[in-house]
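All protein chains but one are shown in place.
The letters A, B and C name the chains in turn, as written, and every chain counts its residues from 1.
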Amino acid sequence: MPKKTYRQAINEAIASEMRRDHRVIVLGEDNAGGKGAPGEPDAWGGVLGVTKGLLPEFGEDRVLDTPISESAFIGAAVGAAATGLRPVAELMFVDFMGVCFDQIFNQAAKFRYMFGGKAVTPVVIRTMYGGGFRAASQHSQCLYPLFTHIPGLKVVVPSSPYEAKGLMIQAIRDDDPVIFFEHKVLYDVEEDVPDEAYTIPFGEANVTREGRDVTIVAFGRMVGFANTAADELKRDGISVTVIDPRTTSPLDSETILDSVSETGRLVVVDEAHPRCSMAADIARLVAEEAFHDLKAPIRTITAPHTPVPFSPALEDIYIPSVAKIKAAVQALAAKVPA
Amino acid sequence: MPKKTYRQAINEAIASEMRRDHRVIVLGEDNAGGKGAPGEPDAWGGVLGVTKGLLPEFGEDRVLDTPISESAFIGAAVGAAATGLRPVAELMFVDFMGVCFDQIFNQAAKFRYMFGGKAVTPVVIRTMYGGGFRAASQHSQCLYPLFTHIPGLKVVVPSSPYEAKGLMIQAIRDDDPVIFFEHKVLYDVEEDVPDEAYTIPFGEANVTREGRDVTIVAFGRMVGFANTAADELKRDGISVTVIDPRTTSPLDSETILDSVSETGRLVVVDEAHPRCSMAADIARLVAEEAFHDLKAPIRTITAPHTPVPFSPALEDIYIPSVAKIKAAVQALAAKVPA
Amino acid sequence: MQHSREFLLDCYQSMVTIRVFEERVHEEFATGKIPGFVHLYAGEEASAVGICSQLDERDAIASTHRGHGHCIAKGCDVHAMMKEIYGKRGGSCGGKGGSMHIADLAKGMLGANGIVGGGPPLICGAALTAKYLKTGGVAVAFVGDGGSNQGTTLESYNLANVWKLPVVFVVEDNGYAEATASAWSVAGSQLGRAAGFGMPGTLVDGFDFFAVYEAARTAIERARAGEGPSLLHIKLSRFFGHFEGDAMSYRADGEIQRYRNEHDALKIFRRKVTEAHLLDDFTLDAVEAGVVRNINEAVAGAEADQMPTEADLLTDVYVRY
Partner (left out) sequence: MQHSREFLLDCYQSMVTIRVFEERVHEEFATGKIPGFVHLYAGEEASAVGICSQLDERDAIASTHRGHGHCIAKGCDVHAMMKEIYGKRGGSCGGKGGSMHIADLAKGMLGANGIVGGGPPLICGAALTAKYLKTGGVAVAFVGDGGSNQGTTLESYNLANVWKLPVVFVVEDNGYAEATASAWSVAGSQLGRAAGFGMPGTLVDGFDFFAVYEAARTAIERARAGEGPSLLHIKLSRFFGHFEGDAMSYRADGEIQRYRNEHDALKIFRRKVTEAHLLDDFTLDAVEAGVVRNINEAVAGAEADQMPTEADLLTDVYVRY
């Protein structure tokens, strides 16, 4: 199987769906780039090149650049979805949600319910999230917990190129509004990705490591960290299950509860801030529904309750690390009754 | 002590701070009302009358009506706070956050950290929340979990008139950005409220009922429900502690953990949606930090994962109820080992 | 523009339906039977009907919190609307939406909207669909004078023109946003803004159906021809408060009575069509009588309908979850 980056995987997923269904269109700031400018068309293909090449293949009717006015063009994507298209809109960085959240959480998310089941809004909103880019407080947030809180939205947090492709195709074919979180630090990560189209269903977790002692639930970029931690811990004789829920909404509770019923120990790794986070959300799930299976306190590992710092020296200790995950697992495993 | 409504208590708090400090100003849509119109000035005093009477006392320089442009005027409040005033701005319904969230979560919340501790942004954003008004999906949300997630914000959820007055005065005197959540259904609730100014510190929970069997943590309007449930359960011989954290950020973890260490049983009541909620947040706290004190699963009671319905028949079963709280406590108490 | 008798009768019927519907909701609200926030459109009928009478199923509209008139003009079922306002199961939205969220996507009515400025971005999307699928459709966004200051609206002016979308922006200026006068809250002017964003703008007497019709015709034709968006600044008045329960102390003494006497769109329409011998009073009276019967039935139907039940609470959130 050919190796592809996370960036390529997403690009390929969008392109293949555009070939399959003419209702799929792409829009966002500089999704092509060079609009109205004297130089090359498709000059950017997105700020980090994810949509590069779509313009030459699909043309200006289907790959639309936009003025900087997120409310208008994210809202336009929502309105287009409600009237028959299947737009893939880009909110460049999720940090920009604050200028357009209404169109997402009050419009797209609620149409179906408010209108008594008579609306279908198949919009995908792609957005970059996460730290590690030295992009500071307004370009490094995770924020998927805010979207997960909102009924009516589906929230996807792909952890690898293979996952990204299958989940993006699913997102585009899905009939509900989907927020698709792309971790900017993962774009250059490579793995085997099939050329053909495939879907990964929403709400079905991926168990990336199987173990007996401790369950780790991790999201997005943190899945890779958890896998590394699990592999290293294995050498120390600690056997860890790693669960990648893939989507935070819907959430595959069953896989998590099943695993905890075997291990009795849970670590949740969430790159977001701690309060009202996915870490808290999973902790709630297990403390309410699998309490009697738990043999030890739940441990959550998150970023701290501070904005994301700019300085590499600070950002590196800000983001959850493999070392922190290992330490948490070791502390829990130490409590294994002999 | 004179009886006052929640509405009066808030009004009195703002008025007394305006008398005390000329830097305190008020702004929002129709906070006076009748601006530019041929009829009476102060025609509305806020959409539900909370700021009524401020214009006649303090004049147009200090009670500013605004065009409908929440980004501009909430942002103006933030900018005014960063340059020396102490604005109390109104975001009429918290449901409208989607058109102005950037100025709150990326600007006000982050100035201090991004600028290395060199900014002070003493802005208060008052906002209405909650169900029960038959105001449907876009005028009934709670959404305080979204604000609680954001480092840099303080989030206040007063549960009664007495609480509202003391917390509002604290909010205005506080040097950090504060989001002040007013439950629209509580406005006409009355209780004894002193005439003089007093503050209630942030991050110090109020224990409204003391009991041995079960701890309930409840927020805002849900505190009253929890108190009623506790009183009724007492007659059945179940002794319940009710904790009103007052502020979700900062959170008084200690009082909650202390209580759970005595009761071993926890019910969290949160009117918000379940995912990444305060219910989840408190469950995380206890499952991580007081796990060994727990004698039974944590129970959370929230609204369901759906938008708020309009029909009274649906809204009444949508909002957590005294009956649901009692049932949860009873179920937990039944598991009390004899 | 020559109008057929039939067309004029249809338009009159629409306008009267809005008026009688709203007057009746006002009365029933006062009795406590109707829950929630209700914003009435009475007085503004010529705007909704003058515009929507030129639209068909290809065409979409987005409305505001004050949506009943737009719904009726775009052909929504008034019986289902009334049930919705009562929160009943047979309502347009099964009782889940209420007055502020009535929609009928099949009819191109993309919904009333509880968010001021919520509609214009959505309508850019509906216009994009029409343009992309080459349906020939146009999309109309109604906003109030208050909503004309919201950033979402202003951004949409730009986007619609940059993308050359078939949009008509209709600013229904009834003089107030809640209790705030548009004379104060709108810096510059609606037409100046249209020009600032490079699109044609027209000031329209919103009490005169024919004035609205003509201005809208030009804008709609322009949109259908692929020439891009236009803006109509329609001056009119609401006959009731901002919402039901509003004491309206911000309005001048006798203001509403004056509008009702001198600027009633229904009376003006009747005068014009009878004076021109296009329709006679007898026929128009019959239309009114028919509308009153229909609205009576709508209210009776709404009162008789069932409330939704617990089984309905959790449905309709997702297509599939």
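Descriptive notes on the structure:
Here is the rule we go by: contacts are C-beta pairs under 8 Å (C-beta built on N, C-alpha and C of every residue); 3 or more make two chains touch, one makes a residue touch a chain.
No experiment lies behind these values; they were computed from the predicted model shown.
When the omitted chain is restored, the residue from B:D175, B:E204, B:D236 or B:E254 that touches it is B:D175. The chain not shown here is touched by just one of B:L48, B:A72 or B:A197, and that residue is B:A72. Seen from subunit A, the chain kept out of the figure touches residues 29-30, 33-40, 43-44, 47, 65, 67-72, 95-96, 98-99, 133-139, 304-307, 309-314, 317-318.
The chain not shown here touches subunit B at positions 25, 61-62, 64, 66-67, 69, 71-85, 87, 102-103, 106-107, 111-120, 151-152, 154, 174-176, 203, 250. Even with one chain removed from view, subunit C keeps its contact list with that chain: residues 149-152, 154-155, 157-158, 161-162, 184-189, 192-199.
Basically, only the chains that are shown with their structure count from here on.
Farthest from subunit C in terms of Cα centroid separation is A. For the pair subunit B and subunit C, the distance between mean C-alpha positions equals 36 Å. Note: centroid distance subunit A to subunit B, computed from Cα atoms, is 30 Å.
Those residues of subunit C in touch with two or more other chains are numbered 93, 95-97, 101, 113-115, 151-152, 317. Chain contacts: subunit A has residues 71, 102-103, 106, 113-114, 151-152 touching two or more partner chains.
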